[in-house]
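Before I ask anything, here is the structure I am working with.
Apart from one protein chain that is not included, each protein chain of the complex appears where it belongs.
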Amino acid sequence: MSERADGFTLDEIVSRLGGELIGDGRFRILQVATLENAGPAEIAFLANPKYRKHLKSSQAGAVVLAPTDAPGCPLPCIVTDNPYAYYARVAQLLNPTKQAPSGIHPSAVVESDFDPSVSIGAGACVGRDVRIGVGSVVGPGCVIGDGVTLGAHARLHGDITIYPDCRIGARVIIHSGAVIGADGFGFARETDGSWIKIPQIGRVIIGDDVEIGANTTIDRGALDDTIIENGVKLDNQIQIGHNVRIGANTAMAGCVGIAGSARIGRRCTVGGGAIILGHLHVADDVNISAATLVTKSIAEAGTYTGAMPFESHRDWLRNAAQMRHLDEMAEKLRLLEARLAQLENKT
Amino acid sequence: MSERADGFTLDEIVSRLGGELIGDGRFRILQVATLENAGPAEIAFLANPKYRKHLKSSQAGAVVLAPTDAPGCPLPCIVTDNPYAYYARVAQLLNPTKQAPSGIHPSAVVESDFDPSVSIGAGACVGRDVRIGVGSVVGPGCVIGDGVTLGAHARLHGDITIYPDCRIGARVIIHSGAVIGADGFGFARETDGSWIKIPQIGRVIIGDDVEIGANTTIDRGALDDTIIENGVKLDNQIQIGHNVRIGANTAMAGCVGIAGSARIGRRCTVGGGAIILGHLHVADDVNISAATLVTKSIAEAGTYTGAMPFESHRDWLRNAAQMRHLDEMAEKLRLLEARLAQLENKT
Partner (left out) sequence: MSERADGFTLDEIVSRLGGELIGDGRFRILQVATLENAGPAEIAFLANPKYRKHLKSSQAGAVVLAPTDAPGCPLPCIVTDNPYAYYARVAQLLNPTKQAPSGIHPSAVVESDFDPSVSIGAGACVGRDVRIGVGSVVGPGCVIGDGVTLGAHARLHGDITIYPDCRIGARVIIHSGAVIGADGFGFARETDGSWIKIPQIGRVIIGDDVEIGANTTIDRGALDDTIIENGVKLDNQIQIGHNVRIGANTAMAGCVGIAGSARIGRRCTVGGGAIILGHLHVADDVNISAATLVTKSIAEAGTYTGAMPFESHRDWLRNAAQMRHLDEMAEKLRLLEARLAQLENKT
């Protein structure tokens, strides 16, 4: 993570990223920071009203904020409708991705030809008929199978495996340990209980601007392809089964599991550790809470939850014991209601 | 995933795989496909009665089906008692595993001797006293520790780590990122709360015909071995603790965790994200549903479930609030019943 040593003036920032500047544009910013911790060479942001109280005491050199927060702001500020998104852009400007040296490291084993702008790291193994777009980086130790396509300006960190014939879009970022295109979990069962492998002949197709976390796995399709649409963001240790389709700009937190052939809509969010069962459809703009098990399709946008609340182990023991008697309790309630109604009629 | 360019005639398929052919045996099949999507050079299958309706409109060149579905089938068909298993075999026939070049890649670092039929990929590191059976493939970037044994016709995809002294059977398939034989999680606690590592001196023993998914981890035993019996199929991102034993032909979906010393029976299935606690015994032919936490041993075959149903977040908030009062509710019910009985006696 490098940073431009001499930073940018507020004028330079606004001329690149837009927004309205209030204050001295010659002021120079070196880094981003939180409102509480920022020093005079750092720019902070205010997106959540509950942090407005920090504005007065902040030592930040400048602050990015919304029009409603601008009046009375004691610091130089950049006014914009979406301060958090603006802050992200400033952070990118001040912390450009470190350039990897272009060309093929002599220790890499590469059986395809690439544009000289492509960087292939030490010890990487790249198969035949692989196409890689300009400016892309394949980190050390990556294993790229035959026939893989990788778009321009993509970045594969170290130790990633891409199985043959997968297609990955432009500006995709994949973190270490991710495995793209391993066989889906497809077996037919014999009458004696043993399993026969069904060859997985589909591919994984990943759109543009997707980010995939460390040790996340995305299986290739059985017959058709597994598809990750543009702008999807997957955190670490996520498992995506074969023939899943994930709609554009959907984001999933760590440890999520999506079973085979599930179809997830666009702009969804899935909380950490949630599981979505196979062959389900989830509509656009659905939010699944952490640790929720989704057992049937969801047709309407909204937030859905299925987690068990936690409590002290002693209390849990008492309450959990009743969970196995809920049906009985409901029946008892019905009986009580009937008996009570009878009594009420009598009296 | 390659395919034989000129495919097989129906006669050739039946002569290799059995089944009864109805129709023209000279018809040539190039690939498998679903009943809905198959074209005239493709063979489909019908295993689930609910897809029978697609039979009439299917463009498939042929279809594999059960005796009950054969009468009136408008397509050439192969009749067999287990169409899905037969389909898997046809799919294997049409999509043979791509051959890896035999021999040791010059960039591999190998300290043992192998049969010339063995393939060791680029950048792989293979230790001393390693034995590998004929026709086996060790993919690029694999790290195979000293004293490991790997059976014949096994396939290790790229970037797999096998710790020293583990034993792996014939025809085993292991996907990228899997780690076999790392130390089990064994520590003794000091009175100040710090932990002392207990050396993990057991091994991992994996039987024949096992398949292990991407980024799955199987820990070595503490004293005795961790054992995965023949025909077990493990999906991606599964964690198997030390000294676990998994019975033959058991299959587990992604993200399952099996804690140390659990003993799982034969022909079990475990749904995605399920957790089985340590030292438990699970009988043969048990099915654990997705996301279920197994907290005690299961002595009888059957299906077991423990997940919380999901609902809209608003409804969940209301219902979840009561989950911490179930014991109280049960007590209130008892009191109501008693009071009601008293009233009933009075009137």
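Annotations for the structure displayed:
So that you can tell them apart, the chains are marked A and B in the order they are listed, and the count of residues begins at 1 in each.
Convention: contacts are C-beta pairs under 8 Å (C-beta built on N, C-alpha and C of every residue); 3 or more make two chains touch, one makes a residue touch a chain.
On a predicted model such as this, the values are computed, not experimentally measured, just so you know.
The missing chain, though absent from the display, is touched by one residue of A:Leu21, A:Ala41 or A:Ala251; that residue is A:Ala251.
Between the chain not shown and the residues A:Arg28, A:Arg52, A:Arg131 or A:Arg267, the one that touches is A:Arg267.
Looking at A:Gly7, A:Gly61 or A:Gly123, the residue that reaches the missing chain in the full complex is A:Gly123. The residue from B:Val32, B:Ile246 or B:Ala259 that touches the chain not shown here is B:Ala259. The missing chain lies against subunit B, touching residues 107, 109, 123, 125, 141, 143, 145, 159, 161, 163-165, 177, 179, 182-183, 185, 187-201, 215, 217, 219-220, 223-224, 237, 239, 241, 255, 257, 259, 273, 275, 277, 287-289, 292-295, 302-309, 311, 315, 318-319, 321-323, 325-326, 329, 332-333, 336, 339-340, 343, 346-347. The chain not displayed touches subunit A at residues 1, 3, 31-34, 37, 81-82, 84-85, 87-89, 91-92, 94-95, 98, 105, 107, 121-123, 139-141, 157-159, 173, 175-177, 209, 211, 213-215, 231, 233, 235-237, 248-249, 251, 253-255, 266-267, 272-273, 285, 290-291, 307-313, 316-317, 320-321, 323-327, 329-330, 333, 336-337, 340, 343-344, 347.
Keep in mind that, in the parts below, only the chains that are shown with their structure count from here on.
Remark: subunit A and subunit B have CA centroids separated by 26 Å (rounded to whole angstrom).
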